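Right, one structure below, let's go through it.
Note that one protein chain is taken out, while the other chains of the complex remain in position.
Let's look at chain A:
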Amino acid sequence: MGQSIDDKEITRELWQSRLPICFILSDEDMSKVNRSELPEPLYLMLARHSYFPCIIEKIHRYYSTYFKENVNETTNNINLANLWLEFESIPLKWHYPIGVLYDLYASSVSSTSHLPWQITVHLSKFPEGEILRFPDKESIEAHYMSTIKEADALKHKGQIIGDMQKRDHKQLWNSLLQDKYDGFWNINNKLMNYTDNLQYFRYIPFRVYIVDKPFIQKLFSPYDIDQDKFMTLNDLLDFVLHHEAQCELLANEKKILNTNVDDYQVIIHGIQPPINTPIQWLSEHFSYPDNFLHICLIEKRT
């Protein structure tokens, strides 16, 4: 345990993270298989920072062999557009990174019995009201790029992403798809620069996820000018929870948020970082590839 832990080691560690996921076909779809053999569960190791739509082709190809003869029958409603994923009866949203979904829904402090993460694949009965239809690769790419631009807008008023050429944007996304660490961080380093003669970002791009709530995003500066000190994770969460509770009060919500930070488990990338970690460092080295800090807050059950 030497003192000089290189930031690069941490980011490389993050890049190499994988989650074991098991895709199981739903029961009702299982019954519609017209082969003598039933499909086996599909096991994949997926990167935490990737998105489900990237591997949806694989899933579809795997299961379509069992339904091949049924292509012309439309009563079964088996087709790609109807594919959706579900965990413990929660339909999974496409545009969250896989790691965020896992941290939010499946992890708890010390439970390893959750792995491999069992996700149910449905090929019919698409829940129209709850999630959007599965997008294609171009849509997920567009979503990724827009998230990056939003992050850069918060950090540097959009200057750096605006100066970058289109092939750099393409390189970011392609490196993400093809799992190329160097290709990705070559460009991403530029996004971590400082502008306007500041030693920090203008605002920190982050989202706070709490179960059964839409994500919370606020303006938060990493440096307090009055007190002349860098803000920590604790300060951020404090600010966010209090601010959100006030908003709820004003909106006359029935149930108000718990604003005590200690009542929550703070999970980023599947680990609980110390509360006094400087937020600037976290934003630079601990963000997801879309430059956002996705923070999951799980209420501790006492």
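Here is the rule we go by: contacts are C-beta pairs under 8 Å (C-beta built on N, C-alpha and C of every residue); 3 or more make two chains touch, one makes a residue touch a chain; residues count from 1.
Criterion: contacts and distances are computed from a predicted model.
Enquirer: Given the choices "DNA-directed RNA polymerase III subunit RPC3", "Nucleolar complex associated 4 homolog", "Trafficking protein particle complex subunit" or "Autophagy-related protein 16 domain-containing protein", state the protein name listed in UniProt for the chain not shown.
Expert: Going by UniProt, the chain not displayed is called "Autophagy-related protein 16 domain-containing protein".
Enquirer: Of the residues A:S17, A:N82 or A:Q118, which one touches the chain left out of the display?
Expert: A:S17
Enquirer: Just to verify: which one of A:I24, A:C54, A:L115 or A:I131 makes contact with the chain not shown?
Expert: Within the whole complex, the residue contacting the unshown chain is A:L115.
Enquirer: Among A:H49, A:H269 or A:H294, which residue is in touch with the absent chain?
Expert: Going through A:H49, A:H269 or A:H294 one by one, A:H269 is the residue touching the chain not shown.
Enquirer: Using the document's contact rule, name the residues of chain A that touch the chain not shown here.
Expert: Residues 1, 3, 5, 9-10, 13-14, 16-20, 37, 40, 42-45, 65, 112, 115-116, 269-274, 276-278, 281, 286 of chain A touch the chain absent from view.
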